[in-house]
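A protein chain is absent from this complex, but the other protein chains hold their places.
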Amino acid sequence: MISTEQTITVTINGTTYEREVAARKLLIHFVRDDLDLTGSHIGCDTGNCGACSMLVDGTLVKSCMMLAVQADGATVETVEGLSDGDELNRLQASFREHHALQCGYCTPGMLMSATALLREKPSPSDDEIRKALQGNICRCTGYWNIFEAVKAAAQ
Amino acid sequence: MIVSGDRTFTASRGAVWGVLNDPAAMAKTMPGVQSFDVHDPTHWTANVKIPLGLGGLRMKVDMEKIEEREPDFAKLAIKGQGVGAMMRMETQFELSDAPDGGTAMHWTADVRIAGPVGSMGQRVLQPIVNQQVQQVLTALDREVKAASGRA
Amino acid sequence: MTSTTVAPEQVEVGKAWSGQSVPRKEDKRLVQGQGVFVDDIKRHGMGYLHFVRSPYAHAHITSIDVSKAEELPGVYGTLTGEEVAALTDPFFQISSAPGANVKDFSLAVGKVRFVGEAIVAVVAETRELARDASELVEIEYEPIDAVVDARRARDPGVPTIHEDAGGNLMWHGVYEWGDLDAAFAEADRVVKIDQLHFHRFNSTPLECDGALVEFNKGTGQWTIHTNNQFPGFAAIMMGPAMRTGLDRLRFVTQDIGGGFGNKITSHPQLVVCCLLARKLGRPIQWTEWRTDFHLSMSHGNERWFLDTEVAVKSDGTLLGFRTKALDDAGAWLRYEPLGGVIWAQVTPGMYKWRNIRVDFTQVATNKAPVSPNRGYSRMQHLWFTERVIDIVAHELDLDPVEVRKRNYIKVEDMPYETPNGCVYDSGDYAQMLDIGLELVDHANIDQRRADAQTRGKLLGVGIGSTLDSGTNNFGQSRMINPELQFSGNNEVATVKLDIFGEIVVTLGTTPQGQGHETTAAQVVADILKCSVDDVNVRAGHDSYWNSHAGFSGTYASQFAVTGLSAVKGATEMLAAEIKKLAGAVFGGVPEEALELADGTVRIKDNPEAALPFMACGAIINANNAGLPEDLGVTLNCRYVYRPPFQVPDVERKFGNLTLTYATQIHVAVIEIDPETGYYDIVDYAAVDDCGKRINPQIVEGQVMGATAQALGAAVHENFVYDEDGNLLTPNFYDYHVPHALDMPPLATGSLESPSPFTPLGTKGMGEGGGAGIHAVCAAVQDALRGHGDAIVWDSCNPYHRVWEMLNDPKGAGGTVSVTDG
Partner (left out) sequence: MLLREVGYARPSSLAEAIELLRADDGARALAGGQTLINVMKARAGSPDALIDLNGIDSLRGIDLAADGTLSIGAMTTYSEIVASAEARARPIIGEVCAQIADVQVRNRGTIGGNICTNDPTNHLPPLMAALGATMTIAGADGERTVTAGEFFLGVYLTAVAQGEVLTKVTVPAGRGDGFAAVTLGVDGTCIASAAASVNGSVTVALGCVDAVPVVVEPASASADDVRAAIEAAGIDPPSDVHASSAYRAHLSQVLAVRAVNQAQGAA
């Protein structure tokens, strides 16, 4: 019943993966190291930075505060699933137009948080936008352009 | 961080001193002791698992009695090494006759914690240390009563 | 590929690309999670490295036993300080004596000097196993008292951190220019400030350090995939220590998750990776986690300014100052003591002070080593000059705006030679201040102060005037150590026209978000008269491209000068070669009769006679029979830009230390809740002048980022140590960096004062000089006027410190006195 290793099945961006995974492995390490989906990043070790944000069964989570085994049977969305082929979606294009990224390291998590917001609230208020981005740290932009990018994508 | 306090026992100074210097009795007062070895009268080692709600913190604790003036003063140097935490503590106690009978104990402990547990912040550690100290003192009370009962 | 389509509404096609906000080429991969950051790189059979770190700030290592760790299944091997000391030489020290005598190896040898110092490296099959094994390494310590207060570091009886240096003094030098005695004799008032403290923090790039290192046994060469932002520096540190030629060290970077100077000094960890790659015969993967980074990497220089005296006229005219600067270097001199001279680039700040004495001392402490951090060393000094201005205004009851305007270097004084021989190239500080004041509606500040009062709030307004000196003259290092043989600066670019007419650009730089691929393409497209979409700027840096020089890298606000000037030079060479080739192909048409247009070279008077770039590329690379023997065209041009510098006068500590001086003037308006000390920034303006802007949107982005980092440092970000040398803010849990809800409303303004000294009129920018820290300190000072009048003496002012200043103004730390001159 209690085991230190498990076989899990996870569907990520439409592809289903079945893997043997240690119970102690964090979801972010499973996605980055085992599945080689390196778009989601790691910026801290205390659950503060949000660079590893993904949607698990439609809910925005920080994948460094969830075990991979907890995602067994789940449907996961990461930054790699946002664009249609090589075509940037509205939000991605807006980030580019508004210079909402510099080093681009926080960007995948930031995009997933904004995606979750716009799904729930297609036209959010300014405060709702800021609150939706609170869990994602960016050290380059000061957030002003990220806010503008999300606001523009919402309209 | 330095914690200190006073405690009065109904028992005689000799009885209290006896407990404080009896490794076996002391072992019973420490939180989560799993094993306890006496190397010589002044060197003891304990393996403890300090009960924290998030999973106990295992530590190997070496104690050395560095100063002693029977029957009223002793000073211990304690070094705890656990994964995730290093603890250094110097504690001393002074016994005297309580004004209205029994024995008064004044104790102080200078506790220093390093490692990841240290990085959890004193905000959390200070209350934890205070709490562990209270438990030790309560247990000490119990041991002293038991000892003076035997006596 | 990095090709990209430009958003039409943003860019006017046909107009020069430079000066327009062209959306970044980099972004297309980054918004799709297709960037390649160092931790994304994997190799077959690689081993994961985990460092065993010291829990003590200062201790002798009495024994190390790695046997249990090595016995753990899945462990590939370990490396100890003893092995390092046998296999390598100590890193070269920049300092003169006594710092020069420090023996710095890449793992602790015999002694640990700060909490988090790496002692043993363990390599295993998985990340988790490597950490498990590191817990099995048995190390015995004999703790020594820690030295945590730089002011006490040289007291009798204080333990010595580096026995080789014979004490805790690392470097000392006296800088004096002008005539101090005359200045103080002329002064109406002398303002004395007992101590000012610039706190310890850094920019905490969201990506920490890392590397994947491969060793090629056959060639003896290491390939170092890393996010180090100054490979040129890492190479000259690592080569001699590893007893190997620099060409054996191949540095490769692509996308870097922020650097801000903090990723310059990872050479010790890179050496450990190299040694293990060779020892274990497999690729070594090292990822630094956030807590490792906070404990051990690149803290910004913590600096004290003691016994400061300022000579001033009653009307606020500043005559001169003297101070004792005390720099806390931490445990190792990994880039230091360069901080001991870098500040001199901005000696008088933005003011006309002519008489200045700075007695500069750097000491070692049992804290993490310091190294460059955005605004490196100048920020500390500029904070000091701004604090002095506001304290003088406060004490003499003058208006800080007036005192600034009275003493600012004026536009008509430009170019202005400072007392120590630096030349401020251009700028109009007074006009920038006016723009900033208008952006925060300063005209009505008294009214707003009264309104705040009715709401029980204390309103304060503060100015931060600061310089972003860019493009170093490395000759300044000789003021630290006259034996050093560095001077000048350089950067490289190559531009080639390939067989199918593709324009390929390589840079020597290591961008971390500054958009080099885009701005370089703008410069190239303007010269070759083609679209930025036709220019492929290779992402990242690879020392095998030969497009690097000794000072290549991305640091010290210089790309817009060094990098882009190299790109301009190489592209102009290519343009000339294209014309030369076309002239020959057209049968001896002179170059002046030719022009470049729409991706072709054509005859001015007969535009139909046009040779597409594709044809040019094809002819030179694949169809060159019959071309004139002496044509001398390769269509593959390499240019090295070398700024016009002289070797400074080491005796007088005099000379031009940096080429350009971008300017930032910030104005902050805050409201303090006196009951709690909590304060909000209710208005904020950032005005920037960095000369000609190639891409205004990217420039503004740098201004915003520098502002956000400064505000974080001003209010929260602080590496605080307890008396035992434990770091109390070792990760983002207690080290609070601003998030989206913490940011104030921001208004930006700009001026363009082109630099007369650079090929494009540009100035390096991006560091920002910590203007936000200066402005917030000044705003707190202003809010406290008439409410205890405490002196803001520390650069970090969290709520509890503000509350203490309000409740115990005298006990809060700052002491100032004014005497008649």
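As written, the chains take the letters A, B and C, and residue 1 is the first residue of each chain.
Operating definition for what follows: a residue touches a chain if its C-beta (ideal position, glycine included) is under 8 Å from a C-beta of that chain, and two chains touch if they have at least 3 such contacts.
Keep in mind it's a predicted model, so treat the numbers as computed, not measured.
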Chains shown that the absent chain touches, full complex: A, B, C
Absent-chain contact - pick from C:Arg131, C:Arg357 or C:Lys692: C:Arg131
Touch with the omitted chain, as defined above, among A:Val31, A:Ala116 or A:Val150: A:Ala116
Contact partner of the left-out chain, one of A:Gly39, A:Gly81, A:Pro108 or A:Gly135: A:Gly135
Touching residues on chain B - with respect to the absent chain: 51-57, 83-85, 116-117, 119-124, 126-128, 130-131
Chain A residues that touch the omitted chain in the full complex: 1-4, 6, 22-26, 29, 42, 45-47, 50, 53, 59-62, 64-67, 69-70, 113, 116-117, 131-132, 134-136
Where the missing chain touches chain C, by residue: 127-128, 130-132, 135, 289, 291, 675-678, 716, 718, 720, 728-729, 733-734, 736, 738-739, 741-742, 798-800, 803-804
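By definition in this document, only the chains that are shown with their structure count from here on.
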Whole-Å gap separating chain A and chain C, where each centre is the average of the chain's CA atoms: 29
Separation of mean Cα positions, chain C and chain B [Å, integer]: 50
Distance from the mean Cα position of chain B to that of chain A, given in whole angstrom: 48
Residues of chain B whose C-beta touches two or more other chains: none
Sequence positions of chain C contacting 2 or more other chains: 291, 731, 733
Chain A-touching residues of chain C, taken from the complex the two chains share: 7, 10, 21, 23-24, 26-28, 30-37, 39-40, 42, 127-128, 203-208, 255-260, 289-291, 512-515, 697-698, 700-702, 704-705, 707-709, 731-733, 737-741, 743, 746
Interfacial residue positions of chain B with respect to chain C in the complex: 83, 86, 88, 112, 114-116, 118-119, 121-122
Interface residues, chain C side, partner chain B - complex: 55-56, 115, 135, 143, 291, 724, 726-728, 730-731, 733-734
